[in-house]
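With one protein chain held back, the other chains of the complex are shown just where they sit.
A, B and C label the chains in the order they appear, each numbered from 1.
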Amino acid sequence: MIGGGTGAFIGAVHRIASRIDDQYELVCGAFSSDPEKARASGIMLGLMESRIYNSYAELFEKEKKLPPEERVQVVSIVTPNHLHYEPAKLALESGFHVILDKPATFSLLEAKELARLVLETGLLFCLTHTYTGYPMIKEARQIVASGKLGEIRKVYVEYPQGWLSGFEEGSGNKQASWRTDPQQSGIAGAMGDIGTHAFNLAEYVSGLQVNRICADINIVVKGRKLDDDGAALLKFSGGASGLLMATQVAAGEENNVRIRVYGEKGGIEWQQSDANTLLLKWPDRPSEILRTGGGYLSSFAAHNTRVPAGHPEGYLEAFANLYRNFALSVKAKINGDEAKPEWLDYPGMEEGVRGMAFIENVIASGRSEQKWIDFTV
Amino acid sequence: MIGGGTGAFIGAVHRIASRIDDQYELVCGAFSSDPEKARASGIMLGLMESRIYNSYAELFEKEKKLPPEERVQVVSIVTPNHLHYEPAKLALESGFHVILDKPATFSLLEAKELARLVLETGLLFCLTHTYTGYPMIKEARQIVASGKLGEIRKVYVEYPQGWLSGFEEGSGNKQASWRTDPQQSGIAGAMGDIGTHAFNLAEYVSGLQVNRICADINIVVKGRKLDDDGAALLKFSGGASGLLMATQVAAGEENNVRIRVYGEKGGIEWQQSDANTLLLKWPDRPSEILRTGGGYLSSFAAHNTRVPAGHPEGYLEAFANLYRNFALSVKAKINGDEAKPEWLDYPGMEEGVRGMAFIENVIASGRSEQKWIDFTV
Amino acid sequence: MIGGGTGAFIGAVHRIASRIDDQYELVCGAFSSDPEKARASGIMLGLMESRIYNSYAELFEKEKKLPPEERVQVVSIVTPNHLHYEPAKLALESGFHVILDKPATFSLLEAKELARLVLETGLLFCLTHTYTGYPMIKEARQIVASGKLGEIRKVYVEYPQGWLSGFEEGSGNKQASWRTDPQQSGIAGAMGDIGTHAFNLAEYVSGLQVNRICADINIVVKGRKLDDDGAALLKFSGGASGLLMATQVAAGEENNVRIRVYGEKGGIEWQQSDANTLLLKWPDRPSEILRTGGGYLSSFAAHNTRVPAGHPEGYLEAFANLYRNFALSVKAKINGDEAKPEWLDYPGMEEGVRGMAFIENVIASGRSEQKWIDFTV
Partner (left out) sequence: MIGGGTGAFIGAVHRIASRIDDQYELVCGAFSSDPEKARASGIMLGLMESRIYNSYAELFEKEKKLPPEERVQVVSIVTPNHLHYEPAKLALESGFHVILDKPATFSLLEAKELARLVLETGLLFCLTHTYTGYPMIKEARQIVASGKLGEIRKVYVEYPQGWLSGFEEGSGNKQASWRTDPQQSGIAGAMGDIGTHAFNLAEYVSGLQVNRICADINIVVKGRKLDDDGAALLKFSGGASGLLMATQVAAGEENNVRIRVYGEKGGIEWQQSDANTLLLKWPDRPSEILRTGGGYLSSFAAHNTRVPAGHPEGYLEAFANLYRNFALSVKAKINGDEAKPEWLDYPGMEEGVRGMAFIENVIASGRSEQKWIDFTV
């Protein structure tokens, strides 16, 4: 693991996700640029001192010299955005499979470069767009793909948060500080942090790609350096249209990311606050409540569920689904087996490139006087 | 009543609304341009034959000659949009108070002219934007106005319907036919029919006015002549921003109009499917569930409720609230009494003018290459 | 109308219910035993002074002497329980159809006598068990009757209220005072006031009859004279079993009456707080959300709905459904027409007798050391 030392939020989440299905063992880490902290973190996590490194460069250098059966197989990178590209690049160049926290990189250019490297090296790469790990999101994608809803016409996605309603970065909140700092986050704040999730969810579920965008991007809280709020009108290839909303100033909101997709014949709705439910809506017959664990679900939903219907699985299990599917895919690759489609259903650098393109396009549109801008990659 | 003959949807709703609180008696009507149908409708509604008229012109002419104590006092106009202005104008000129179905008129120009006439005649005028009749919407407005949420930053309003997902106007559906016909509806379809409701709700609850708009307006169903779908980025005077969505092609959706408003300190959420509930959200303490009938509500909510908490009131009661408040205001005026603020809280031609301006601006924006257009009235 | 003078809760509800569908005109009343109050109420309600009576005896005596076309046709009795039997009896004996508020009478004996009179006179009789007026409750009954759920096994019904959590009758609350007074309410408090509703709902939806009962009946609030809380284990003819809960001391609860019925093949769930929804549950396929106004509903649900799906109807409309169905049935009888099954679907004295039997049996069981007592009528 690169990053994720004591006090980090997402690093701890990655570690839990990796443990749930017993597919990973944490063997080494470069948890912090501060050697003291790196060491303390590693020891707390039960690592051997010899495999607690002071930098990711050291980690890659030393690990790749270990015998194959000892050496780390998958590297998890959970640093702030500005520290994604370099370690990910070096990991690939050193021959390690990579799990990377989103958004992929600091810039679209870096993302394209990483994507190129992934293809070139033939290594596997997972980008942790957590929400696509939910079984009912997988079901939603399958339903849309099956054509049951007819041709898709509308895609509405929203990610309302309220935790940045005040000037949190002014009061030493570490999570707020780096996320609102252009040096660490890049050109976008809310759009990068949660807008990319919403965008990824919209494309994943609908199976469509955004090709034009018209955005309103705002810095609502005085003194903040990056956007904390925005919305965009979307046009998709194939003719569908939609809306994306992402805000961090909806005071009182938690993390209720929500998606609705409508086709000619019906619609679907999902929201994180009721994550084990997928609503299937029909104009001429009763709406249906699809539930995690239901025997009528697709193999994609079933594969990503652990306990019987009615025993809720949540965010950590969705995260764990990415980790497990990636592990199964890596194992298959190592063993020369064919990976099942259910295993390969995790986000990678293709999604990473589109996510970075979203950031660049949505910010460009926010600044533009022109109504629609083409979504360029 | 003008319009609303047998088979009409909204005419029947108006009549129920007028009866619920026993403030009105239906005494005369011009229910249809077809004399046969007009007469049949009038008889079915229990009118004396002498007061069933063949045209609104005849109605006004004859009614105003009746002695004051016999003559109709309030005229309800429930015709399609293209037949709003003329009868409303004539009603005012004939000295009658008017209740008019939304949207106010066929064009903004007509609306302004009506608004002028209302001021000039000093007569009372009610425009039936039903959703503002809900007690919890009134509570929402009071909460925003009280400053409890702090300065308002975001306003999200949506009105998803699915009933026009197919080409309904091709199969003799009367409600679909006139609503999608430019000759009867005007320049807008969905934007006029439900977009105006969403717009009105946004301004009513937030207490703010839209001053810029950027819209995506679509005809989704092939062969349709007017928009059946749209969305708009909104800017409000004072600096808030927001989103408006209105669609009639969200297959499987009913009429779940919904509004969320966020200020510096908290937010509120209401939706018609749970109309007796208003959610009040706070960043640092539990969200609150305000319920119709709760003893802790404002006089505005309390005044518009009939039964104890937990006995749901719905759409017809919301509609009846407009009718009752208008009746109380008319009575006060007639008796020379001062009307209470709660009575005067019904939409009128001020809202009518803004609604028609919304239609013209949103359609203009939909056609424009320019990103933001000023909301002109 | 008998009873329902100024300040009465349920009288006003009855009047609204009678107006909604324009099937009734209030022509006379004996609103109070206090002549002053009776007169004031009558005038406020717009009655002619000649038809405001000082007693129900006077009302019946004078009304039956009026010419048939002038005379009242249906008498609505909305007095407290101890004043149900006498006026209802006199109304039937005087040849008037009757609408009576629940519970039917003060004692089971009286109820049986009234039921006998109804049969004897051939007059129509409606007992206002409001909750069976909800369209989705009618749908629930139809679904059970259709056999779709298979043989019924379990019936759970509950009616939690919280308004009597304190000693309200000690502080001049009129609604609380008569409901907790054995002289006015009879032998039961909560069991009579809301327990009968729950019981009626259970039998109406399941189509089954309770034949054994084991109850726990409590007076929770110190000083109260009648039960304010209770629960009962139920056995139904045919072998199903169930639970009934009714309490007025569930602090913070409103009126969320709720019923769940399970058969061999599936189950249904309804609650007043989401009255326009009926959940249909299956073990092996997605649950379904049936909604008022849906085109797929039975004629019984459709007939009891006024507005399109998504525009909520509530308690007053459910009440109005009883009034309207009764009016349609009365008209059919007067005109010698055959009444449709949908019109005849209102509760009458058969339900009244069973409701009073419930009160006597549940109270007897509450006092008994014996576990199961036979439900005797």
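Criterion: contacts are C-beta pairs under 8 Å (C-beta built on N, C-alpha and C of every residue); 3 or more make two chains touch, one makes a residue touch a chain.
The structure presented is a predicted model; accordingly, all values stated were derived computationally and were not measured.
Participant: What chains on display are touched by the one that is not shown?
Facilitator: Answer for the hidden chain's contacts among shown chains: A, B, C.
Participant: Touch as defined at the start, partner being the missing chain; which of C:Gly263, C:Gly294, C:Gly310 or C:Gly348 qualifies?
Facilitator: If we include the chain that is not displayed, C:Gly263 is the one touching it.
Participant: Which of these, C:Ile187, C:Cys214, C:Ala302 or C:Ala364, touches the one chain of the complex that we don't see?
Facilitator: Touching the chain that is not displayed is residue C:Cys214.
Participant: Which residue among A:Glu139, A:Glu169, A:Asp227 or A:Glu313 touches the omitted chain?
Facilitator: For the chain that is not drawn, the touching residue is A:Glu313.
Participant: Looking at B:Leu280, B:Met356 or B:Ile373, which makes contact with the chain not pictured?
Facilitator: B:Leu280
Participant: Would you write out the residues of chain B that touch the absent chain, in ascending order?
Facilitator: Answer for chain B: residues 279-280, 284-291, 294-296 touch the chain left out.
Participant: Can you list where chain A touches the absent chain?
Facilitator: Residue positions of chain A that touch the missing chain: 9, 12-13, 15-16, 19-22, 45-46, 161, 163, 253-256, 272-276, 291, 293, 306-317.
Participant: Since one chain has been left out of the picture, which residues of chain C touch it in the full complex?
Facilitator: Here the touching residues of chain C are 149-150, 153-154, 156, 160, 162-163, 165-166, 214, 216, 218, 220, 229, 231, 233, 235, 241, 243, 245, 247, 249-253, 260, 262-267, 280-283, 287, 368-371.
Criterion: only the chains that are shown with their structure count from here on.
Participant: By CA centroid distance, what chain is farthest from chain A?
Facilitator: In terms of C-alpha centroids, the chain at the greatest distance from chain A is C.
Participant: In terms of CA centres, which chain lies closest to the overall middle?
Facilitator: Going by the distance between chain centres and the overall C-alpha centre, it is B.
Participant: Whole-Å distance, chain A centre to chain C centre, using C-alpha means?
Facilitator: Averaging C-alpha atoms per chain gives centres 55 Å apart.
Participant: What is the distance in Å between the mean C-alpha positions of chain A and chain B?
Facilitator: 43
Participant: Note the residues in chain A that touch 2 or more other chains, in rising order.
Facilitator: Residues 280, 287 of chain A each touch two or more of the other chains.
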